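Shown below is the structure under consideration.
Only one protein chain is missing from this complex, and each of the others stays in its spot.
We just call them A, B and C in the order they show up, numbering each chain from 1.
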Amino acid sequence: MLNFESDYTTGCCPEILDRLIATNLESQSGYGFDEYCKEAEIKIRAVCNAPDAQVEFIAGGTQTNQVVIASMLQRHQGVVAARTGHISCHEAGAIEYTGHKVFELPQVLGKIRSNDLLDLVRRFYADANHDHMVFPGMVYISHPTEYGTLYSLSELTSISEVCHEYGMPLFLDGARLGYGLMSNRTDVTIQDIARLCDVFYIGGTKVGALCGEAVVFTHGNRPEHFLTMKKQNGALLAKGRLLGIQFDTLFTDNLYFRIAKHAIDMAERLKTILSDAGFPFLLDSPTNQQFVILDNATMDRLSKDVKFGFWETVDEDHTAVRFATSWSTSAKELDKLQTLLK
Amino acid sequence: MLNFESDYTTGCCPEILDRLIATNLESQSGYGFDEYCKEAEIKIRAVCNAPDAQVEFIAGGTQTNQVVIASMLQRHQGVVAARTGHISCHEAGAIEYTGHKVFELPQVLGKIRSNDLLDLVRRFYADANHDHMVFPGMVYISHPTEYGTLYSLSELTSISEVCHEYGMPLFLDGARLGYGLMSNRTDVTIQDIARLCDVFYIGGTKVGALCGEAVVFTHGNRPEHFLTMKKQNGALLAKGRLLGIQFDTLFTDNLYFRIAKHAIDMAERLKTILSDAGFPFLLDSPTNQQFVILDNATMDRLSKDVKFGFWETVDEDHTAVRFATSWSTSAKELDKLQTLLK
Amino acid sequence: MLNFESDYTTGCCPEILDRLIATNLESQSGYGFDEYCKEAEIKIRAVCNAPDAQVEFIAGGTQTNQVVIASMLQRHQGVVAARTGHISCHEAGAIEYTGHKVFELPQVLGKIRSNDLLDLVRRFYADANHDHMVFPGMVYISHPTEYGTLYSLSELTSISEVCHEYGMPLFLDGARLGYGLMSNRTDVTIQDIARLCDVFYIGGTKVGALCGEAVVFTHGNRPEHFLTMKKQNGALLAKGRLLGIQFDTLFTDNLYFRIAKHAIDMAERLKTILSDAGFPFLLDSPTNQQFVILDNATMDRLSKDVKFGFWETVDEDHTAVRFATSWSTSAKELDKLQTLLK
Partner (left out) sequence: MLNFESDYTTGCCPEILDRLIATNLESQSGYGFDEYCKEAEIKIRAVCNAPDAQVEFIAGGTQTNQVVIASMLQRHQGVVAARTGHISCHEAGAIEYTGHKVFELPQVLGKIRSNDLLDLVRRFYADANHDHMVFPGMVYISHPTEYGTLYSLSELTSISEVCHEYGMPLFLDGARLGYGLMSNRTDVTIQDIARLCDVFYIGGTKVGALCGEAVVFTHGNRPEHFLTMKKQNGALLAKGRLLGIQFDTLFTDNLYFRIAKHAIDMAERLKTILSDAGFPFLLDSPTNQQFVILDNATMDRLSKDVKFGFWETVDEDHTAVRFATSWSTSAKELDKLQTLLK
């Protein structure tokens, strides 16, 4: 069975396993005070060109969003996100569970527009009764978005400007950041992100790690008592080394970028295969997630040999499905898919 | 440098690494729907002799306590624990963060007494105004306790009886369960625990895993919508396989029990070494944590070569420190310690 | 200065003051166990034709919404409301503060449509991943809405049907219920509301009381331990008599309906005055809130003698403002307004 269901169906890149073996018997301090977390922080700071950045490691994505947002917002504030943002609809209310509202902005290809953001904030402050309302206190974007799309440098810059004009930290969810950075069609670098955002995370779980996300507070702005708040959210791992070792490995010899590049190359070939087979796309994604429209007969036939994700119903006879590539996608698998599509 | 600071300073038992390598390229469903989670559940159910048990895997201990307690309590209820219980004092308020009170009972050697529990509950229901108070809705005990001590079967039975008489589920925190079960001085089996508790967890992080705890709802009593609540707490790992594989390995060929037994054997020898060297103990611990009283001169000298945990000041000249053994403690390390103590 | 700013600028109807005086020296039990709360409950039950109804009194509107919603939702659930619903935008995030998401539906004249609700729920249950999402667990509507508009019996029936088909209690916020019931253009009675909703509240603060709202659980469905949860929300008044006496008075000799009718009569005359003076309305409101569009010159001139509420900017030269009538609005005040408009 071929599996293109998601980018987290296989284990991790072998370099990580090697490193886990090599370091297994070393004694290391717990709770993120091990050498590897420190090393990984130094490397990430360097790659971001952000000498004052502080890096924290957290086991999963929902948890990261929850811990970061709940520790940066004040009680009277909420977070602004696209209606299709992960925190708006696919985190089981993890943000609201911490007591904060998620303001939903309209989305275009999964992205928010700086104008809509500006409009929301201006209307808020223009309202004489805004003390009776939740204050927009932070902005959340995902890059790549849940639709695989990317902000351009100019879009990101505009959003960042609105955020900073109104004192709202900008938070970028980079669960799939590697795929965004290695896309053939992006003008955004990790240094740009570190410069324009106040906090972002470098996704590990979906980019070659067993688990783990690296949160970057870009300019020495990690909230005070972050460790205590992390623990309060149940997000402080005793064996923090597990996260440190993985990120130290991913940021050694550009591994993170190399495996993401591989996934992008595979996605580009996948796109060609699907396109050559005559299938239209729901939208034009420049990253590792591809949303293709299949007629239902093909979909049913294909699903006997291939796993892919249901995305949405297009019409009575057609369905949009998601194919995702990852560090472990092989050219062989794509060959097999091509054969099956013939 | 010798390290007896805790039982989570090294990586994981090699069998787990081997298994991670062997399964690395397999495609598995996410969120705990992989084959390994299923396999591990079957094995745990069998070892517990609890055919209706449901097993859930969660990455860390604080998180497990938070998810289990917050999903089992109703809004008007709190959880009863020993004053020295982990949730009372060392989880940064993770339980209160979910909106629930922790009732603190007196402790004797880290344990609660069924009579104190009964007294608390009786006084609560006898109070005509108890609708103005938090209802005691659940009982939390740790086994081994934070002091390394163990409940006897008779103590556990009494507590369980009070719990069930008053409709309070009994939750046992087994962060170090293996060491409790393999102690030379216990009459409590995992089957007893499964029979007497409503929910308990089998600690992985501190007993040979990289991370992970296995929560056992002993009689088909897992709360409805548990997955959604787990996600809401940020505790649903995308690559659930990481937890499934570890617990499947730990419960294959009794690995979990074998490594725990090894740690106990090491602890017994450690105790002899410390005792022979003339040091008294703070209390008599039958598990892998040993609390020894050092004069401060010895403590300072020793700390140049050995890491151990500060526990409490005894008097001006003496300090209680904690030595912990684990799956990775070797006879060689103990030999070295013995030499250093001479 | 004339004041049409809102329906809570004056004190309370004199009958309430008389009753407070008459009962002042009586000893009554606290926390809602006084005779007047009991009497008021009996009268409300009767007027609703709902013999199994349970009635609770709470001091204010935000508090009522918070207590009712947080006590009826389960942890994995959120509440559905119109984007313009009070709980969506004007309660400072009081619902999210209790951990629950507010799903925002599009609004038409302040109302939700049963089809939009049906669509939301169907899409939710059709989504294979809905366990990763907040469950729609309850529906909130306001009647009259924040725009003064009213649901028709047929609209209310449709919404109620969708709610009950999907097991979602229907909650009607009646902060201004009296004005809705006494409108000249409604086919909805309080008995209809009691029959179609699972819980609703009869607003006192905005309909002649000093404070207080009467929550009606229409069919014996008050959540268990409601008193404890009310207290947990800080919403249990020691001198509950203050609420009981007011509602007992309001529901004696139809006082509640009579004062609401008076406000409606005044609103109708107000409408005529404004209309005769040539001003268009933002929308056609059948209740005590009238939204009129003034040119800014008139607005500025008028505001020297009359208080009204800013509603929204229409264009560069025009503004929509709100005029509200209440139990205390007098014909004389309207005469004065008419003179001022000439």
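Definition applied: a contact is a pair of C-beta atoms (placed from the backbone, for glycine too) under 8 Å apart; a residue touches a chain by one contact, two chains touch by 3 or more.
These figures come from a predicted structure and were not determined experimentally.
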Which displayed chains the hidden chain touches across the whole complex: A, B, C
Touch with the omitted chain, as defined above, among A:Asn3, A:Gln54, A:Ser71 or A:Thr205: A:Ser71
Of C:Val47, C:Leu237 or C:Leu274, the residue in touch with the unshown chain: C:Leu237
Sole contact to the chain not displayed, among C:Leu210, C:Leu255 or C:Leu340: C:Leu210
Where the missing chain touches subunit C, by residue: 1, 3, 5-6, 8-12, 14, 17, 20-21, 23-30, 59-67, 91-94, 97, 205-206, 210-211, 228-229, 231-239, 241-242, 307, 328
Missing-chain contacts mapped onto subunit A: 70-71, 74-76, 99, 131-135, 225, 227-229, 231-232, 236
For subunit B, the residues touching the chain missing from this view: 76, 78, 89-93, 96-102, 104, 128-129, 131-134, 310
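FYI, only the chains that are shown with their structure count from here on.
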Computed distance of Cα centres, subunit B from subunit A, in Å: 33
Per-residue multi-chain contacts in subunit B, two or more chains: 228-229, 231-232, 236
